[in-house]
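Worksheet for the structure shown next.
Every protein chain except one is present and positioned as in the full complex.
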Amino acid sequence: MLSTTTSPETGRAPRSPDKRRRGIPLAHLDLHHVSLLAVLGVLALIGGLTQPSQFLSTDNLQLILTQASVIGVVTVGVTFVIIGGGIDLSVGAIVALASVWCTTVATQEFGLAGMLLCSLLVGLACGLVNGVLIAYGPMVPFIATLAMLASARGLALQISDGKTQVVTVQPVLDLGLPDAYVLGIPPLVLVFAVVAVLGWLVLNRTTFGRRTVAVGGNPEASRLAGIAVKRQRLLLYLVSGLCCGIAAFMLVVLTGSGQNTNGDLYELDAIAAAIIGGTLLSGGRGTITGSVLGVLVFTTITNLFALNNLQTDVQQIAKGAIIVAAVLVQKGRNSA
Amino acid sequence: MAPLLTMTGITKSFPGVRALDGVDLAVEAGEVHCLLGQNGAGKSTLIKVLAGAHQPDEGRIEWREEPVRLSNPVAAMRLGISTIYQELDLVEHLSVAENIFLGHEIARHGLVRPQEARHRSTELLGRLGHPEIDPEVLVGRLSAAHQQVVSMARALSHDVRLLVMDEPSAALDPDEVDNLFRIVADLTSREVAVVYISHRLEEIRRIGDRVSVLKDGRVAAGGLAARTTDTKQVVALMTGREIERPFPPRRHEEPAPTTPAPGSGPAPPPTPVLRTEGLARQGEFSPLDLTLHAGEVVGLAGLVGSGRSEILETVYGARRPTAGRVLVDGRPLRPGSVPAAVRAGIGLAPEERKAQALLMLESVTRNVSVSTLARFATGGWLDRTRERQAAHAGTRDLSLSPDDPDRPVRTLSGGNQQKVVLARWLLRECRVLLLDEPTRGVDVGARAELYALVRRLAEEGVAVLLVSSEVPEVLGLADRVLVLREGQVVHTAPAQELDEHRVLDLVMEGSASC
């Protein structure tokens, strides 16, 4: 109604603000991502200098991306939850439960499709429980997902009886072998790429993504703007659960087995990757690109250290140092 | 007798507002010095300066005739100045005793001594006439009145020489008010000075010794005799602002129909858009029957805590009513559902803009479009160009400055932030607009624009329900005014039939002094 009214300024060509739109936020985001890319560059340089033949090879690139793919998919889901103002500590446990459930003897009888479906459903179901408890129940995300962590791990242990469930379904096993590579890209990496791109599109180009950012940034304002905040929260945990289901199946393909120890500490790795990728732990801001770069940084470090035969202790110290450094860089940038 | 405290020429500015403009105040030991003034007159800023929470830009403060600097709250406390704020600053999850001695715990060799803290708490609470409060109990479990007593006990646990109380009686029932006055009398008999802020003239008459009236950051009158000064005189001092409020000219008295009827025929009667039937929330406001017509501005006048914001939020579905219902175009809304209200065409510009309305990290565009996202989406997929153009058109129309749809809203001034909130509802083409303190934190220039905007909206057929603590604003904008006192509508009248004095009388004394 009012929008049709002309004002003295309508005559101005809308081009210049347009340009600025493309300029400012992108430059803003780029600056952050560039710093992570720089870290990756430095790591690649170190790798190239210390292990020239091993590090800078197609094999190793495939290896790094494959190792990043499982935790990467989980991180995309976790990024959504954190941007939406929540936290999900149960992702590792859900991955374990889904991987165990889809590799029981009974499930394996249904073949690849049955196992995949089982894994996805278990992930979604866990996400649903988390979401209902948090959005419609009395629980805060930290506690609800902590409870899910405990019970999903427990259930995984009970189902598997602590045993390693080896996959015998050949098509599933084949998916993890070099013959299944598409143009030199492992299927797991493709899945990761698809999930990341979808995640980016959903976050940046859909009403769902916009509402996620709003709910995480200011839940009260979102509620008073007419957003169904509770439903949004529920959906966010479903997204995270679904990502866990996908990741669990990927892990089964990767390791050819299901085990209740799967996904150990994924929650911390995923949160750490999202944070160094620029996602605010308090919600309301974050990017999928940042999270993906965060995962790649961590995976590359692990790879680099293993290639140089450095032991676990050094790897862990370096990981901690990088988290601190990344957060310091962010702080410095924000206050600047 | 030399005054205990003398403040001279205190000036304090905030961006866009000069909150205190050369205030003088002298308080003597053993007196109850009342501060009066409308919202925005500068009372809160003044007591914050006194408590060391704000630093004045200019002026001097003397304590027992020595110049002092109250550079932080601890410095003020050291001198013996304690403040009880209206919003109690107690820690709910700590016990009464822990709250009383918070920040100055009774300890020896770094170990707190809960026994003694309990003992002394009991003593203080007894002195305050509330020996029944258990020092062990968590503060969160106490009633508002008891929490206030704890707050007072905390103030007294310091060696207090000057006690500042900001509307201490607001949350109390008459018995408790009596007790409060007894405590105040007890304090003054020990030569403690009390600075007492209240809107209730009757209270001031009962316990006050002297009254100072603040208006627009200046002292309109200092040190009047509290018991003998005429009410009319006090009200006159509080009103009659010097700052011209640029209200646009009012339309005709009658709420007009939205649009002229097409074709021939007489103009139709005013269209009722929103109606409440016995709408109530227990403990907040009594059953309310209200009809809003298209193109009408209805004002709610009342003190803080009179239920104004609660009514707005209940109409909006943000609070679930305990009785009654809200109808839009004759159809009842689902109770307690904001999305239902928004779908029906209601919009709210809430009181706390930053906390309740804005996504501070996000751009203007995203703040404007947040309630209208579905319109720019096909199957959840956003057309961002269309979204941005629509939002930009809206903000340009409100002459948002700077006119940049990509600017984060946190970088905008208060007035422009409010425009963003209004643009949101204009984009949604809402038909009922609920405005809660629309000009709080907005400078004078932007106020004029907002006033003009509200008028224009009404002319275009939007029904507006306006809440404001500033009586002139309600009178200047509204067609019809409802005066609220303690959750109840005590008076309804066309704005032209009311004046500031009358409204202030109504909200402060509760009874029409006509």
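All chains are identified by letter, namely A and B, in their written order; residue positions are counted from 1 within each chain.
The rule is short, and it goes like this: contacts are C-beta pairs under 8 Å (C-beta built on N, C-alpha and C of every residue); 3 or more make two chains touch, one makes a residue touch a chain.
The rule is short, and it goes like this: contacts and distances are computed from a predicted model.
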item: UniProt protein name of the chain not shown, from "Sugar ABC transporter substrate-binding protein", "Spore gernimation protein KA", "Heme exporter protein D" or "Stage V sporulation protein AE"; value: "Sugar ABC transporter substrate-binding protein"
item: Among shown chains, those touching the left-out chain; value: A
item: Among A:35, A:75, A:108 or A:303, residue touching the chain not depicted; value: A:303
item: Identified contact with the non-displayed chain, of A:90, A:240, A:262 or A:291; value: A:262
item: Options A:51, A:104, A:151 or A:206, residue touching the unrepresented chain; value: A:51
item: Full-complex contact with the absent chain, from A:104, A:151 or A:164; value: A:164
item: Subunit A residues touching the omitted chain (full complex); value: 51, 53-54, 59-60, 63, 66-67, 157, 161-164, 166, 176-178, 251, 254-257, 259-264, 302-303, 306-309, 311-313
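Basically, only the chains that are shown with their structure count from here on.
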item: Separation of mean Cα positions, subunit B and subunit A [Å, integer]; value: 44
item: Contacting residues of subunit B [partner subunit A, same complex]; value: 316, 318, 338-339, 341-343, 348, 350, 355-363, 366, 370-371, 373-374, 377, 380-382, 384, 388-390, 392-394, 396-399, 403-406, 424, 426-427, 429, 460
item: Parts of subunit A lying in touch with subunit B, wherever the complex brings them together; value: 1-3, 5, 7, 9-10, 14, 17, 20-21, 24-25, 205-208, 210-211, 213-214, 217-218, 220-228, 284-285
